[in-house]
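Below are the structure tokens for one structure; questions will follow.
Each chain you see keeps its place in the complex, though not every chain is here.
Chains here go by letter, A, B, C and D, matching the order in which they are written, and residues are numbered from 1 within each.
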Amino acid sequence: MRIFRVEATLVATARIGNLDHHRLLVVTERGSGSKQVAVDPVGCKIGDWVIACGSSAARDAAGSKDYPSDLTIVGIIDYWDEASPGDARAAGASGGEVRR
Amino acid sequence: MRIFRVEATLVATARIGNLDHHRLLVVTERGSGSKQVAVDPVGCKIGDWVIACGSSAARDAAGSKDYPSDLTIVGIIDYWDEASPGDARAAGASGGEVRR
Amino acid sequence: MRIFRVEATLVATARIGNLDHHRLLVVTERGSGSKQVAVDPVGCKIGDWVIACGSSAARDAAGSKDYPSDLTIVGIIDYWDEASPGDARAAGASGGEVRR
Amino acid sequence: MRIFRVEATLVATARIGNLDHHRLLVVTERGSGSKQVAVDPVGCKIGDWVIACGSSAARDAAGSKDYPSDLTIVGIIDYWDEASPGDARAAGASGGEVRR
């Protein structure tokens, strides 16, 4: 799973029929800063740090094998503690800890 | 899902038999600027900003589990409102809001 | 689908048994210039610009759900017309139009 | 499979129901330094070098076809011996050997 920050709610009136049931959120990936769109079955707020699942598991995570998602939010991050911040910094990570 | 802009209609006379039923569009990914080809079951116009689904969900989104697509347009973006444009700009995003 | 140029025929004598039936081609991706190997059920010539399908759809495109391909050529590009060459050039695209 | 170092245990109270049974670990990819979150059915310690499996195989590796994972740890690396460190260094690898 990759780590994203929730940025905005996406409005897309013209869409395929089976893309309902869930909100679509614009999310920014931690590190690369790239923007993507994720399905939200969890109920996130703008500014939340979340983990999202891609690949074929994104469909199961959205609640159905037929749901056309390739990126589904599966959890809201509370926090993590990095055991070795020195190593992480050497590897190019930009920050130490995510905490809501 | 990733965000693309529709650039052109692709003409490919020699193709495998089950790649019919839908138009193929050349699309440019937001941010990276890379060009890809997407199946269009929605009905887009040149210049539309769209969200497209990859992975195995691209086949379902094209209407059939046997459809040979790895990138299918699932919706046309109306707009989104970024809650924190300052953060987004720091992360390298090129613009603040997409609006048709 | 992504866009590639056909570079060469690959010779690989030692291979797994179900990798038969189709030619293997070395292809170069447009934009990144990265070289990959694609299965060719279409019948391409060296120098052709093609679209190739990845993900699980690459197996269907090769003719069977058991075919071990993650990149299958699905069509030969005739041409496309970019509606907004100015935008495309700004986004880092190297050329304007592909035409055989 | 790609190579990661285990950095931390992730705490995510709000999550989808079927993301239980296994711990979630923050891991850093060797080479790119990007941080991702992996499911751990093996039982890793902070600092372990591991191999993790993506794509649809991440679900099987987590023990069930319905498990919503796109990155699952499948083994802890003891060591490897590189036969040609000169070549590897030329290709941009940062180190020669991983040894716990």
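Keep in mind that, in the parts below, contacts are C-beta pairs under 8 Å (C-beta built on N, C-alpha and C of every residue); 3 or more make two chains touch, one makes a residue touch a chain.
Computed from a prediction, not measured in an experiment: that's the story for all the values here.
*Asks:* If you could, jot down how many copies the complete complex is built from here, 4 of which are displayed.
*Replies:* Per the structure file, the complete homomer consists of 5 copies.
One rule holds for everything that comes next: only the chains that are shown with their structure count from here on.
*Asks:* Interface overlap for chain B and chain C, more than half of numbers shared or less than half: same or different?
*Replies:* Counting shared over all numbers used gives less than one half: different.
*Asks:* Counting only Cα atoms for the centres, state how far chain A is from chain D in Å.
*Replies:* 19
*Asks:* Using Cα averages as centroids, what's the distance between chain A and chain C in whole Å?
*Replies:* Computed value for the inter-centroid distance: 30 Å.
*Asks:* For chain B, which residues are shared contacts with two or more other chains?
*Replies:* Where chain B meets two or more other chains at a single residue, that happens at 54-56, 58.
*Asks:* Which chain A residues qualify as touching chain D in the complex?
*Replies:* It comes out as residues 1-3, 30-32, 41-43, 51, 53-58, 60-61, 72, 74-84, 87-88, 91-93.
*Asks:* Quick one: which bits of chain B touch chain C in the complex? Just the residue numbers, please.
*Replies:* Residue positions touching the partner: 5, 7-16, 18-19, 24, 26, 28, 33-38, 46-47, 54-56, 58-59, 66-71.
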